[in-house]
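Of the protein chains in this complex, all but one are displayed in their positions.
A, B and C label the chains in the order they appear, each numbered from 1.
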Amino acid sequence: MKVGIIGANGYGGVELIRLLQNHPFAEIELLVSHSTSGTNIKELYPHLSTIIEMDLAQINVNQIADSVDVVFFSTPPGVSLELLPQFSEKGVLCIDLSGDHRLKDPEVYSQWYQKEPASSNLLNQTVYGLSEANKEKIKDSNLIANPGCYPTAALLGILPAIKEDWVKSNSIIIDGKTGVSGAGRKNSLATHFSEVNENVKAYKLGTHQHIPEIEQLIESFSGNTENITFSAHLVPMTRGIMCTIYADLKEPMSSETVTALYQSFYEHHPFVRVRETADLPKTKEVYGSNYCDIGIHCDERTNRLTIVSVIDNLVKGASGQAIQNMNLLYGWDETTGLTGAPIYP
Amino acid sequence: MKVGIIGANGYGGVELIRLLQNHPFAEIELLVSHSTSGTNIKELYPHLSTIIEMDLAQINVNQIADSVDVVFFSTPPGVSLELLPQFSEKGVLCIDLSGDHRLKDPEVYSQWYQKEPASSNLLNQTVYGLSEANKEKIKDSNLIANPGCYPTAALLGILPAIKEDWVKSNSIIIDGKTGVSGAGRKNSLATHFSEVNENVKAYKLGTHQHIPEIEQLIESFSGNTENITFSAHLVPMTRGIMCTIYADLKEPMSSETVTALYQSFYEHHPFVRVRETADLPKTKEVYGSNYCDIGIHCDERTNRLTIVSVIDNLVKGASGQAIQNMNLLYGWDETTGLTGAPIYP
Amino acid sequence: MKVGIIGANGYGGVELIRLLQNHPFAEIELLVSHSTSGTNIKELYPHLSTIIEMDLAQINVNQIADSVDVVFFSTPPGVSLELLPQFSEKGVLCIDLSGDHRLKDPEVYSQWYQKEPASSNLLNQTVYGLSEANKEKIKDSNLIANPGCYPTAALLGILPAIKEDWVKSNSIIIDGKTGVSGAGRKNSLATHFSEVNENVKAYKLGTHQHIPEIEQLIESFSGNTENITFSAHLVPMTRGIMCTIYADLKEPMSSETVTALYQSFYEHHPFVRVRETADLPKTKEVYGSNYCDIGIHCDERTNRLTIVSVIDNLVKGASGQAIQNMNLLYGWDETTGLTGAPIYP
Partner (left out) sequence: MKVGIIGANGYGGVELIRLLQNHPFAEIELLVSHSTSGTNIKELYPHLSTIIEMDLAQINVNQIADSVDVVFFSTPPGVSLELLPQFSEKGVLCIDLSGDHRLKDPEVYSQWYQKEPASSNLLNQTVYGLSEANKEKIKDSNLIANPGCYPTAALLGILPAIKEDWVKSNSIIIDGKTGVSGAGRKNSLATHFSEVNENVKAYKLGTHQHIPEIEQLIESFSGNTENITFSAHLVPMTRGIMCTIYADLKEPMSSETVTALYQSFYEHHPFVRVRETADLPKTKEVYGSNYCDIGIHCDERTNRLTIVSVIDNLVKGASGQAIQNMNLLYGWDETTGLTGAPIYP
């Protein structure tokens, strides 16, 4: 099976390369980059020397469509909007890591992304690739919108409680903390070492484009339309996302009970590890891996549930989940090529 | 005016030294340490070479009481419980940076600290030294319980909203993020570089001893007894605390309105800087200084107020505030010796 | 093929687990730890949950010898001195990651390690496992002394120049920079986050036990006994070692010439990547992998050669090289189980 990566010069693209290089059934056929075409990938990323030394190609839809079976879009907002339909038309399976096809409602997309939305037709064909939530639909899809990094951590953390209707959906608050790699390789003051190191900041309060993405999925599972509060924070590390999720319980429940129910909920999902009561996961414990680790705390004093959910933003929050979705789509075991243990310390 | 520091070998003690060394009216007379007495402070902290080269002394209450006017306790839990009454009896002004005298209710102390509480008599004399909240009481006090680091950031962030009764007090959730120096210099796996670097963790959910401290002050200002939710998180940096505070508004308010009201509330408090609307403070912007910077966001979609409050945990969250309290107590300008700008970057 | 790991609770042990878990021919049969026996490895390292959940066993030489083919010692100084001979006697292949069997001269060992040396008999059987230098000897060995982290980076960097006799051997200066994980998981002030973060220090100048190890190998290749200068520095990161090596050239040579000769020297060694002229490797470019990347600079003004050599101290500097040696010993391709790309960023 042959794979093309569009946007191969970004961090998401490079992480796809790292993971696919260990995948037994997929072969990287093409690396595409608009801005750095003609350059060998090893000049941009010397760590790939001798591992993969391929020139980055310009976009050529016909040529790419002829030579690959699957295209991954690891591109800035707006790019797959334009390109993906052309590949889709030619029957190429598309996995879009950008946010361009995640929101079902075109108006919501316009409002939060400040761009023209994709066609309704295309959006209707698209499956939201939160692997654990949509496994069956993904198998039958040919166009997958891979979830955002924050939504992956947040939704895997809150889904059991929502689906089982334990919490008041209007009470959900998600406090997200991310490493810097989520901002990509583009230079900016916001990613300048001297500005980020020894520093924590909150950003995009109330305006982050991951808010409607999280709300859309909560609605699809609860049936209720509710607004959530989500705050993004940048912490001085490269990889990792933690979402600390707060929600009011409808009825009092103990940490032990909720933990057991979560463990049962995710029993057949190998990449979600629900920790024992009182054991809270750390971001480093999933570093470089496709795991999402979840810890539970119920506070009897406030009757509030706190969920701690961690992922590696570049793996389960992007490229790893994209490959998991490709595995599902092809009917392979979903862990194929993704069994590497977290790197620790 | 002569000062003694008990627990001078810890990070809080060393930060007192740094700040007092620039104070025009206070002179360090004695550095005391039980565990490292006999050692010169410069052997433990070579950065103090030529600045202050003094041997750490053993505890000798009579001798200390005879030679100093003020004693700072920068000691582990339990130490000032035993020592402070002996100094207080002899008329020495005491500023306790530990948690031993912060909680007015002895039972609450016992429950959260798992120790015998201080005498009710002493607790009644003690003023809680959140400088901005208790300025007048501090001036007349001779025993100050200096606030904890998280409570300082959290309470300065939430107080205006509580006092002005804008928010539902049972809806308060505080998501705290701290640097590692708050854990002190003691060796442990929890402060091991390889375990902390590139990592975020949540800890002590529902059991952190700063919870009753925050609740006590909220109650004293609102008149209502309410339980709050507080989560502590460790982030890979040395200094800095951010509290992201969530609360439901009683009536819809805009970010602009709340910001203006906060600015007015703190108008005469030089160390609290309320940022303009949409400008959220970062922990590094108060690094090494006694400032608490606050940013406001009101979300119209959820009618929820989000407050971002940052301090340097070792300055405004400990030693700086202790000196601010000493200044108040002596009738000096509260900024005396504390006017250093944050160090940036 | 069955493997036992002694000292499995340390960072070297955990890295062996991570790498062996991907090895097609080796199976982990036993995890041994004196200090934490009886504990499940996932309690010490939650990142291993669902991946390997095995209790740490006490040392029982007979039982271990009966159940495994190879034993890795990832133990503090002195432990394998005592234990390894017992396994060796029973015909178990031993790979010692500690320094106990690296120095051929017992007196030199005593002097630098302040311990009684291993028996001369055992030392004579031992092969120094710098894979690229001793490939043939390793294949026929049953007792391998795996090199130290600094020596691996330093020796791979300097060996071609020494063997080809381009540099004055009495002029060699090695300036080493290491991440903190090399110090292991033991708690100490030297690994305390607040002491290491935003800090660089030099340590053990002239007394580091890796000095005689480097000198021994230089001598074995040059035939000359020379003392080198080696300085160790701790930098605020978890993984990675860089050695910057300085040596006076016997004859003027250009960067291009030396680079080409180095590339030729390492042509058949898949884990050593000699960069093009003017391209200097960074430690992150080998993060999590078994590569050693080398860059060359000849300064015409001083007629001095500068070599920059980087490794991941826990992989090529410890556990990865140990597995590479196991591969050689068993006649497998030396890259078996070690083909993972560096994780970047």
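Everything that follows uses one rule, which is that a residue touches a chain if its C-beta (ideal position, glycine included) is under 8 Å from a C-beta of that chain, and two chains touch if they have at least 3 such contacts.
Predicted model only: the values in this text are computed from it and were never measured.
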Partner chains on view for the chain not depicted: A, B, C
Sole contact to the chain not displayed, among C:N199, C:S220, C:S264 or C:T335: C:N199
Touch with the omitted chain, as defined above, among A:I17, A:M237 or A:L305: A:M237
Sole residue of C:K135, C:H269 or C:H297 that reaches the chain not shown, by the stated touch rule: C:H297
Hidden partner chain, touching residue among C:V308, C:L328 or C:A341: C:V308
Touching residues on chain C - with respect to the absent chain: 170, 173, 175, 177, 179, 194-195, 197-203, 205-206, 227-229, 231, 233, 235-240, 242, 244, 246, 280-284, 287, 295, 297, 299, 301-302, 304, 306, 308, 310, 345
Contact footprint on chain A, counting only the chain that is left out: 11, 180-181, 183, 185, 187-189, 191-198, 236-238
Hidden partner chain, residues of chain B it touches: 11, 14, 17-18, 21-22, 45-51, 181, 185, 197-198, 238-239, 270, 273, 275, 279, 281-282, 284-289, 293, 339-345
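Just so it is clear, only the chains that are shown with their structure count from here on.
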Joint neighbours of chain C and chain B, given as chain labels: A
Residue-number overlap at the chain A/chain B interface, same or different (half cut): same
Rotation, 0 to 180 degrees and nearest 5, that superposes chain A on copy chain C via CA atoms: 180
Chain whose Cα mean lies nearest the overall Cα mean: A
Approximate Å spacing (C-alpha centroids) for the pair chain B, chain C: 46
Between chain B and chain A, distance of the C-alpha-averaged centres to the nearest whole Å: 38
Interface hub residues of chain C, defined as touching at least two other chains: 11, 181, 185, 197-198, 238
